[in-house]
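Yeah, one chain of the complex is gone here, protein chain that is, but the others are all in their spots.
Read from first to last, the chains carry the letters A and B; within each, the first residue is number 1.
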Amino acid sequence: MLRVESVVKSFGGFKAVNGANLHVEAGEIVAVIGPNGAGKTTLFNVITGHLSPDSGRVVFKGREIGGIAPHILCRKGISRSFQVVNIFSRLTVFENVQIAVLARERKTFRFFSPVRNMDAEEVHEILRNVGIYEKRDVESDLLSHGDQKVLEIAVALGGKPELLILDEPTAGMGPEETERCIHLIKKLSDELGLTILFCEHDIGLVFEIADRVMVMVRGGTVVQGSCEEVRRNREVQDAYLGESG
Amino acid sequence: MKWKYAVPLVLLALLAALPQFLPRFHIYIIAIVLLTGLLATSLNLAIGFGGIYQFHHAVFYGVGAYGTALMLTRSGLPAPLCLVAGPIAAAALSLVMGIICVRLSKLYFGMLQISLGSLVWAIVYRWYSFTGGDNGIPGIPVPEWIASPEGAYYYILAVTAVCMYALHRIVRSPFGKALEGIRDNPVRSEAIGIHVRLHQLAALVIAGFFGGVAGSLFVVIDTSVFPDMMFWTYSLEVLVMCLLGGMYTFFGPLVGSSILVLLRTYVSVYIPYWHLFLGIVLTLLIIFLPDGVLGFAVRRFRPKEGRLA
Partner (left out) sequence: MGFLEILFSAGTLSQILTGLSRTTILFIVSSGLSLILGVLRIPNIAHGSLYMIGAFTAYSVISFLGGGTFAFFAAMVAAPLVVAAIGFVMERGFFSYLYDREHLMLLLLTFSFALILGDLVKIFWGTEFRSVEPPAFIQGSAEILGLPVPYYNLFLLAVGPFIAVFLWLVVNRTKIGKISRAAAVDAEMVSAVGINVGWVFAFTFVLGCFLAGLGGALIAPMTSVSLGMDHSLIMEAFLIVIMGGLGNVWGALLGSLIFGLSQSLGIMVWPQFGIVFPYLAVVVVLSFRPRGLLRSVW
């Protein structure tokens, strides 16, 4: 479904992404792991159109998408959540997801229809799926951090994506919340059939649910394969896993 | 569900009854309160709901007023056309200024708008032959059916009510929601498919239009225009009204403008150092009511929801 080929992206003289490769099949859960500063977020930014690649290709469902602006790209079936919580702070949980749905349905230039209950069913369904339905009327900046990260994902779901890209979904979470998040990701893949690409620090978590793993070090792809293959890979062990692998 | 319409309707009825027992001067003041409230509400669409730093909104007020005034005094066209021409001119100017400024964000947008607006003001201020220069245009011929104080008042009440209703619908529409999203998080808005600049431009044009309507209403009640209407300090005042009343509520700006206009009219007569008084009141309000008057009221009485319905 998604293919990233030899993408390079530099800032000034610094090559944040240096020849990264990635491919994701439909229905898979793929994880990108790597030490801090390996370029994971930059790669995600390139894939989702926030940055243009200097060279290399990003291909989604057979079409090149490198350099397409985010607000156009999200209509093609890719939605993304962000590492730092990126929600609409003064709006309620319900409204946060509702906006995403309205945007997807191109209703945002309707000036006179009341928006209060528009698409409520769909929004409620998404909220139930991620598990924050009870808090739907709470102003989102009053939520706990864990709930906000879940809302983060819910907003991305509002775009009815085929490919869901999650940037460090468990960042800043405690062990309980992390468990919850991991289960959510599994559930989204199993029950809703979403293809999920995410990046993470915690390798244990990744091995729990990922179908395949891509390891990034210093901007480049070291290896891409099943969890077993990655675990056994010498380079990865040296660079990253140490003894805990 | 229906009862929430009761308050505005009762208020409207009250306002309609006022000319029956209030002297002319007070009717004039109430009319000013109404149109200033519309002006502040139109600004708040951009700044409170859109998060756009609209720092020189008074330009649209002034252009709306001058547009109507010039049409009424020079063009010989029928009055209703003239009354609409002002707001349309204001909306057009808003579109042009918006296209120039909208690619900037926050403070820089505000500053470029101030400079463009000041340019417009300077031109109006100096163009004696066309705009009357620093004298403005006195004695504008207003059509008979709104020339009397009561007639003017009812016209202003009607137009203000309709415009406020329209603005309310806009704020509670998908467009309004998208605008709030852009205010809270333009990056995320972009990421979910909202064309940020386009929506902001639309908001600016709407805000400019209704600001222009307020200006044309002023012409009706005052029969004059003057360049100070679009001087930057007045823009600041209108901004203050929004902040004072509560920037994140719909009726906040109306509350703020009412407070300011009424205080100025009735209190400044008794207090010689009126600005000092106002400054102290504002300072106290800022320290103790960070969300503005209405914002405070909403937070106090409706802790679960963030906003007034």
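Keep this in mind: contacts are C-beta pairs under 8 Å (C-beta built on N, C-alpha and C of every residue); 3 or more make two chains touch, one makes a residue touch a chain.
These numbers were taken from a predicted model, which means no experiment stands behind them.
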For the chain not depicted, the shown chains it touches: B
Contact with the hidden chain (one of B:L15, B:I192 or B:L244): B:L244
Among B:M111, B:A166, B:L263 or B:A297, residue touching the chain not depicted: B:M111
For chain B, residues in touch with the removed chain: 47, 100, 103-104, 107-108, 111-112, 114-116, 118-119, 122-123, 125-128, 232-233, 236, 239-240, 243-244, 247, 273-276, 278-280, 282-283, 286-287, 290
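We adopt the following convention: only the chains that are shown with their structure count from here on.
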Distance between chain centroids, defined by C-alpha means - chain A, chain B (Å): 42
Of chain A, residues touching chain B in the complex: 48, 50, 69-72, 74-75, 79-80, 82, 86-92, 95, 98-100, 102-104, 106-116, 118, 137-139, 155-156, 158-159
Residues on chain B engaged by chain A in the complex (per definition of touch): 166, 169-170, 172-178, 180-181, 183-185, 187-196, 199, 202, 248, 304-306
